[in-house]
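Here it is, the structure in full.
Yeah, one chain of the complex is gone here, protein chain that is, but the others are all in their spots.
Which chain is which? They are A, B and C, in the order written, and residues in each are numbered from 1.
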Amino acid sequence: MDFLKSLNVAAINKGVGTGTVWIDSHGETIESFSPVDGKKIGSVTATDKNSYERVIQQAVAAFPIWRLMPAPKRGEIVRQIGDALRANKEPLGKLVSYEMGKSLQEGYGEVQEMIDICDFAVGLSRQLHGFTMHSERPGHRMYEQYHPLGIVGIISAFNFPVAVWSWNTMLAWICGNVCIWKPSEKTPLCGIACQNIISEVFAKNNVPEGVCCLVSGGRELGEWMAADKRIALVSATGSTRMGKAVGATVGARLGRALLELGGNNAIIISKDADLDIAVLGAVFGAVGTAGQRCTSTRRLIIHDDIYDSIKNKLAAAYQQLRIGDPLDQNNHVGPLIDKDAVKLYLKAIEKCREEGGC
Amino acid sequence: MDFLKSLNVAAINKGVGTGTVWIDSHGETIESFSPVDGKKIGSVTATDKNSYERVIQQAVAAFPIWRLMPAPKRGEIVRQIGDALRANKEPLGKLVSYEMGKSLQEGYGEVQEMIDICDFAVGLSRQLHGFTMHSERPGHRMYEQYHPLGIVGIISAFNFPVAVWSWNTMLAWICGNVCIWKPSEKTPLCGIACQNIISEVFAKNNVPEGVCCLVSGGRELGEWMAADKRIALVSATGSTRMGKAVGATVGARLGRALLELGGNNAIIISKDADLDIAVLGAVFGAVGTAGQRCTSTRRLIIHDDIYDSIKNKLAAAYQQLRIGDPLDQNNHVGPLIDKDAVKLYLKAIEKCREEGGC
Amino acid sequence: MDFLKSLNVAAINKGVGTGTVWIDSHGETIESFSPVDGKKIGSVTATDKNSYERVIQQAVAAFPIWRLMPAPKRGEIVRQIGDALRANKEPLGKLVSYEMGKSLQEGYGEVQEMIDICDFAVGLSRQLHGFTMHSERPGHRMYEQYHPLGIVGIISAFNFPVAVWSWNTMLAWICGNVCIWKPSEKTPLCGIACQNIISEVFAKNNVPEGVCCLVSGGRELGEWMAADKRIALVSATGSTRMGKAVGATVGARLGRALLELGGNNAIIISKDADLDIAVLGAVFGAVGTAGQRCTSTRRLIIHDDIYDSIKNKLAAAYQQLRIGDPLDQNNHVGPLIDKDAVKLYLKAIEKCREEGGC
Partner (left out) sequence: MDFLKSLNVAAINKGVGTGTVWIDSHGETIESFSPVDGKKIGSVTATDKNSYERVIQQAVAAFPIWRLMPAPKRGEIVRQIGDALRANKEPLGKLVSYEMGKSLQEGYGEVQEMIDICDFAVGLSRQLHGFTMHSERPGHRMYEQYHPLGIVGIISAFNFPVAVWSWNTMLAWICGNVCIWKPSEKTPLCGIACQNIISEVFAKNNVPEGVCCLVSGGRELGEWMAADKRIALVSATGSTRMGKAVGATVGARLGRALLELGGNNAIIISKDADLDIAVLGAVFGAVGTAGQRCTSTRRLIIHDDIYDSIKNKLAAAYQQLRIGDPLDQNNHVGPLIDKDAVKLYLKAIEKCREEGGC
């Protein structure tokens, strides 16, 4: 497991950090087992009330410094992060694949998405435009000036353990916000690895402690964040049930919530569709990330005349799928995230059978 | 009260409508007393569960028709509404002043704001742009197409009994949404008057029933709207307490809330300020709408060196204010909205005295 | 000819005006003959050097007043112009048809386009946005403020004798520019009629003289405008030859040119096209405005397999076209603009025949 070493992920890791500093916590130990081979990869200490408070206060303190750094300077730091991610693409992609279970190509793809958002954010750091406007009063002129919100909290899900965090964070940073990230408790080491990559860049640029915070933990920690008035915006990715809870809690304190929740994507295949592309798209959409995406294909709506043809093509395509160790690039599909997921999957198939499907 | 007649406001009015149709309801009777002279102006039947349901269903039915009308055609209808408001500026301005208590100039000003938003919305009806974008895939192109949300619910407050509704509604309409308006139960007749003006324009243009709905009622009706999944967006203006409740309820159902709540505006007067303009701005900001605006001046932060000078100028300015019948244009300030408001005001002054102010 | 009277177009008209004032000129007399029946409709005195100079100086003087009027106030005047055009839609549409020869429906359509641009411009008058931006210097902020250019000169062509002028003028006006229009010498009375409509609105609103100027004349007058440094932008519609001359002259004085020149539109009809719509589109595109548009269909590129079918359908469609007095709504196509145009048309057919076409 060279990639763990490259990423400075240890067997036992502190799970609470404020950028360049790791913080002691008396929270429980979160153990990370790979869905690939069931082996324990490492452990992370969860955030307790004290360390959570320490993080928030550091973020509060960092905000007035960070927000006054000119946006293109913040952009320059994000550019360096993009370069650091380029340098770590291989080990980080492997960790994503090993800790989460998606194919290695998908793991690398996630890191590439991180790199792309960095490049994009660098350009945006010179475009934080407001509008000027002349009003109906003579000699009167107005202008907008955007201000950062303050602390942005990011609650991400296991299925995209690193990319979703980076989308939120890079854009929040160039706008002058400071960030606190709670990665999924199913992929805690991805969080540690990212924090390590950022830390190095931040140290080189004397970024104040508190701009890039990591808190490790489960549902309760997410509830602390949703309810915390000091977190101006909560960006949460996960189940619709979770989203409704966050929406209510954040709404009740007049905060802002940015929710990326479940989906139920369908592909409609009409009679004159290009069947090869349609089947390819359907299969890729269904089995990518082992079907654990909000954008996974969940339904096909097929014209009667081609129903049998599509069905046969799909069956044939599925038979060619190689399931196995996702780090082995000969395999197309890796494992589900954990045993609960497997149970749900089997139950869904069982229900299909009962209802006459399959 | 000629203006009531001009606006087709009767002594007893149905308070539930779907555009061109008024609906029977067995809700309680809301009586509207003028804060100007304490006289009863008229009454409105509140919305009950049945009539509420009837309104929602009509709005649901109208949406797919309205959304497919090309936006510039919707804009043309809004243009005609602007003209109808021009024609009704005098009676509607008087009703605002008489039912709500603000000065007649402010009443006319509110109607002018309605007219202005119509003009603006007409232009926007030809600018509902999305973006096109070329992606990183060869030969691949994406484009955005905005869709209307569906039903937009508007809960407005007594202090701007007509303008706030029009801002929300005209913009929602040109985008293809249908609207349900709950005016403040303290200014129900303003709602009736607006509905009458719109009805005439809608009838001439064969707009389907359900695009412009009115529901009269109090807090409970607002709660129905906040909790109703069929209302895609709830735009509510009022107290911060109300806003938090709406935010929580709408957030819990993953709806959208647009909240315009309380303020605590201060004017900072530095040593080298133009004192005449500063005092004028402070007084106008404090006494306009009898201080019942979210944007009312609530605090002055004054440099020590000019504190006494400003204080004296303010005292002098306040002594020149004429308080009285707001329909009499010699008066600057009208009454507060009701006796509760007066009590709160007296209590606040009492508290000031106790704390050593005044 | 009631419409001439409605529009205050006389038998003999001054052709030089500055808004509400008509100016004497010793230029030649431009006579306007209708292509419909060859009758003289009226005449206009062309602009000479003196009256041209008078117009320019008035525009120069009006600019600093007009530019300081708040944009939404300028928009309000444009809104009233839209209403004045609505009131004059019938007579102005008839004049367009009678002086230029296009079908009455097209004449009305042109006036509707004028009305639409007014509505659009009113909305834009509240959206003259620039950007604000924060730079890489700490505590440093920039903002854009758009300034009007000054005098905008508009040289329009006979085929759209009123709409093109209005597109340029309404947008230029809300931005704070003053305009000088040279209509085509083939449709001078359309210019007189528009000037009369605007004058009335301007008089009611005390718009200073010089904001809406009309100069009548031919090619030489256009050359004066192109070369005149005081005209910041020259918007010219017409032939490509004219456009190149204007482009060179305006470019040499570092002015701005906005050129709308000739076209060579083709319709590509593929094998699986909807032939009925394709033929309808091709015919409408070719014969609208008697083929005298920059956007007229000039070429069809047809798949071999359907060539004969399209050819027959086209021949059949052309046989159904009724050519005649465009003011008679039973006719589809009116006359060409003048005898030179007829000669060119016949020559083109002759050349086609020689080359084996037809």
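Heads up, the rule we're going with is that a contact is a pair of C-beta atoms (placed from the backbone, for glycine too) under 8 Å apart; a residue touches a chain by one contact, two chains touch by 3 or more.
Just so it is clear, the structure is predicted and the values come from calculations on it, not from any experiment.
Check B:144, B:340 or B:354 against the missing chain and you find that the one touching it is B:144. Per the touch definition above, the residue from B:135, B:206 or B:319 contacting the chain not shown is B:135.
Check B:72, B:262 or B:324 against the missing chain and you find that the one touching it is B:72.
Residues touching the missing chain, restricted to subunit A, are 72, 75-76, 79, 116, 119-127 (touch as defined at the top). One chain of the complex is left out; on subunit B, the residues touching it are 68-73, 126-141, 143-145. Contact residues of subunit C toward the unshown chain are 240, 243-254, 257, 259, 261.
FYI, only the chains that are shown with their structure count from here on.
Spacing of subunit A relative to subunit C, judged by their CA centroids, is 55 angstrom. Centre to centre, using the average C-alpha position, subunit B and subunit C are separated by 43 Å. Residue numbers of subunit B whose C-beta contacts span two or more other chains: none are found.
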